[in-house]
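Of the protein chains in this complex, one is absent; all others appear in place.
Every chain is named by a letter (A and B) in the order it is written, and numbering of its residues begins at 1.
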Amino acid sequence: MLPGFSPEDRRVWLLIGAITLITLLFLPYSQFVLGVRYDYTLRTVAIGGSLLGIISGVLGCFAVLRQQSLMGDALSHAALPGVAIAFLLAGRELGFLLIGAGVASWLGVQFIRLLTDTTRIKQDTAMGIVLASWFAAGIALLAYIQARPDASQAGLDTFIFGQAAAIVEKDVRLIAGIGLATMFLLVLFWKEFKLITFDAEFAGANGFRVNLFSTLLSTLIVVAIVLGLQLAGVIMMVGMLIAPGIAARQWTNKLTQMVTLAAIFGGFSGGVGAIISALDTDLPTGPMIIVVAFLLVVISISIAPQRGLIWQLLRQRQDQKRFAAQMVLDDLFHYAYDHDSLSTVVPESFLKGMRGSAVKQGLQQLVNKDQVQPVNGGWQLTEAGRQAAADNATNTLMWDLYRQYNQTLDLPLIAEDRQRDIRELLPETAIHKLEKILQEELA
Amino acid sequence: MFEIEGLFIKFLLNFFSNLEINTFLRSPQNTATIIGGLIAISGALLGTFLLLRGMSLTSDAISHTVLLGIVVAFMVLTQLLGQEPDLSSPWLIIGAAAAGVATVVLTEAIYRSGLVKQDAALGLAFPLMFAIAVILVSRFVQDVHMDEDAVMIGEIGVAWADTNSHCLENCEAVTITPDSPEAEFSRQCTNCRELGIGPRDEGAVFSEQCSNCGEYSPAQAWQAGLLETEPLLIFWPKSITVMTLITLLTLAFVLVFFKELKLSTFDPALAAALGFRPGVLHYALMVTISLVAVGAFEAVGSILVIAFFIIPPAAAYILTDNLSRMLVISSLIGAAGAYFGYDLARGSVLGLFQVDAVLRGLNRAFDLKLAETWNSSISASMVLMMFLFFFAAWVLSPKYGLLSTWLRRQNQEKNFDIQVILAHIFNHEGTDKEREELAVGTLYHHFRWPASTTRRMIDQLLSNDLIYIKDGIVRLTSDGKERVEVFRETQLARETVIQ
Partner (left out) sequence: MKSKPETSENGETPDALVIDDLTVAYNGKPAIWDVDLRIPEGVLTAIVGPNGAGKSTLIKAALQLIPRAAGTVRFFGLPYEKARSFVGYVPQRGSVDWDFPTSVIDVVTMGLYGQLGWIRRPGGKEHEIAMYALEQVGLEDFANRQISQLSGGQQQRTFLARALVQDAQIYFMDEPFAAVDAVTERAIIAIMRELRDRGKTVLVVHHDLQTIEEYFDWVTLLNVEVVASGPVETTFTSEKLRQTYGGRVSYLYEDKVKKTAEAG
């Protein structure tokens, strides 16, 4: 057992280790068993793909947490005219193309902000306007470029759907360089980024320069988008940006672990997507990466502990079972109490309306405990049932009184959990005080 | 579809001759403008309600998923049912529209589950649907109308060429059988392919085969020279029919249910309380939007179409405060965008100047070596034109435009400054300190402006007869007093808001 780690931490680190191991094992497996030849080109593509996946996965976490996923979509579409103009001015030089893309995206953001500030147009519409018109400008420019007599534009339209095969060693070096720089900034300002992501207002009140760091973080996200364009393409880039983060979010509540997991998920989908599409040139890379990343999301959403759908369903059923009897008993008691006699026969339809399918289970358990009995079409409390229900009702009343008087009577603070017996949770002296008030209330 | 086209043609023939119709439709520009205009009008009408419901990006979701619907429906029809579907086939349209609506329902369900935030759910759903569709297109579909380029920008420029021929007079369909006098025969090897041998090899069996047998429509028959009199033909672009029907449907939906759409958009709770079923209207809206997205796919692709839903309504929203007018204005802006967009693709900006000239100028100024003929995507240019109109509305709108807002604020500030001076005079007139506070020469001491500005404002007040100067002291005229009192009443005695 590792000291200082909660079970949850252990689980996440175990998962991280497992995925790394699988990836490491997959390489020799694909090479020797599947016969994939990792020649120079494929190696370049695979390394480039996973590097981009890691960068966008890490920064995508912040886009997801700051609820800027759609902004990411608008930004990546908006990059296209920048790529085209940079190409017209400087030719097919990756560095220049990326700068062009970044500038166009940045102009898009400013336009969205200006529009929402000066008109009553809301943010979603503003994003739609920029997404569509910037993209149209890009398409119009590409069409113009492609009509040129010299065919030097080859490979430019890979920016639309992404094409991993277009990545060469020089590109990988550039990506690695920029990636390292962004990671360095991220580590340097980790505390600030974390704070403005979770609670910008609090950060501002504590003297952090929220605007500055917010802009810096947005800029880093734009950098990640721009870098990834060549691999995933403008239309699907947002998927590569946010899918790893969404998948990682399901496994953990800690930012460090989420970012680490997202890096691994991103690297995995980027690498695998790039390799698959490089082996078959008909397949654009962007869609492959998205499909791989989406599979990771589906797996995470279904089986991640605590949050996963499967666990939620299981827990719901357990809760239902545990509380069904108590809830139904409570319902029966209240209904009967409101209708003046505890021997009132309660129609089953009322119980079903309140609790749905749990009613059957609850009634079964109560019958087993001999607390209710069926009486012509409805249900009636037995003597034992009335006693148990009255005890429950008293418990609820005591909880009410606790809430009302815990300050005046100076009672110890406990978390309200009305399903439990308050007598077990409070010290005896406190219970005595509450019981005294209860007597007064009833009298 | 064919019969409906016949009805359209019959209707048009009341006004034009067949020759005029054919010439008109054979121009790529006319057909493209008509189709673009129809998409723009139906998009603008529906987009207006989307914008007001805060759901503009739903059109984004629908257009992406509709693409997947089209591709899947296309594959099902070709591979399973062995048909050769056209993008104007009703089954394909209905199937794809259903896919669009289903996905809207699905995304709504995803973010209701609470695991993923709404923006993330949409941000994940768009590219995923699109990714699957692109993979299917690039791997499994071989068709001229369905490749990655068509998905991106559509084929509005060649829509004029894909026609149905309608015959009006001298319609003689011809069937040639081997017995017909026109039948032509050629000798062909019947078992060569089967046995893998050449026609000269031993064992090759030959038979006489009719090379031109079959059924000829009047148009084909005339082209093959089988007819003596030319049939009266009209060539009708298929895309126009589909988009016209969808536009008519949209128009009918918005006109008939205008009141209900307005109420359920503005106040869904009241609509429900009055018995108008806002949920049903919501899904009717989604169905119509999906239909438009499918109908527009062939012409403008699946991404640019969202501009037709979002940009014209946004422009109209800046221009008017009246819903009916907003619908009309956004349709007009959309249609104008389609009309001038075609010109832009061919290099003319609103007929004012040529893009080529700009390129030439850039080349000369910066030595860029750009190609000097601008010839670009029609659908993208239509969007750019709409954006230009939007931009113009944003800057120039009389009520909410940047310019008028700026002017109004300037004016307000100036007005306010004048009021400050008037109030100062009002407060000190006739008091002991009158000479100290209101002397012409030192008046500027009491304000935050430099002496020259104060002097200029005093001059203006004098010429407006709001003040006069007596014994070197500034005083209010009766008009000036009235102005101060009106200001106090209207501006200072505001309702106080109780929080």
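The rule is simple: a contact is a pair of C-beta atoms (placed from the backbone, for glycine too) under 8 Å apart; a residue touches a chain by one contact, two chains touch by 3 or more.
Computed from a predicted model, the values in this text were never measured in an experiment.
Trainee: Please pick, from B:160, B:236 or B:276, the residue that touches the omitted chain in the full complex.
Mentor: Selected residue, touching the omitted chain: B:276.
Trainee: Looking at B:256, B:350, B:396 or B:486, which makes contact with the chain not pictured?
Mentor: B:256
Trainee: Touching the absent chain in the whole complex: find that residue among B:23, B:79, B:207 or B:322.
Mentor: Of these options, the touching residue for the absent chain is B:322.
Trainee: Name, in rising order, the residues on chain B that touch the hidden chain in the full complex.
Mentor: Counting over the whole complex, chain B touches the hidden chain at residues 52, 54, 256-260, 262-263, 265-267, 269-270, 272-276, 317, 320-323, 325-326, 495-499.
Trainee: List every residue of chain A that touches the chain not included in the displayed model.
Mentor: 120, 327, 334-335, 338, 349-350, 353-356, 358, 400, 403-405, 408
Here, only the chains that are shown with their structure count from here on.
Trainee: Would you mind pulling out the distance in Å between where the CA atoms of chain A average out and where those of chain B do?
Mentor: The answer is 34 Å.
Trainee: Using the touch definition up top, name the residues of chain A that touch chain B in the complex.
Mentor: Residue list for chain A touching chain B: 64, 67-70, 72-73, 77, 88-89, 115, 118-122, 124-125, 127-129, 131-133, 135-137, 139-144, 147-149, 160-161, 235-239, 242-243, 246, 250, 282-284, 286-288, 290-291, 294, 297, 301, 307, 309.
Trainee: Chain A touches which residues of chain B in the complex?
Mentor: Listed in rising order, the residues of chain B that touch chain A are 51, 54-57, 59-60, 113, 115-117, 119-120, 122-124, 126-128, 130-132, 134-135, 138-139, 148, 152-153, 303-304, 306-307, 309-311, 314, 317-318, 345, 368, 370-371, 373-377, 379-381, 383-384, 386-387, 390, 394, 400, 402, 405.
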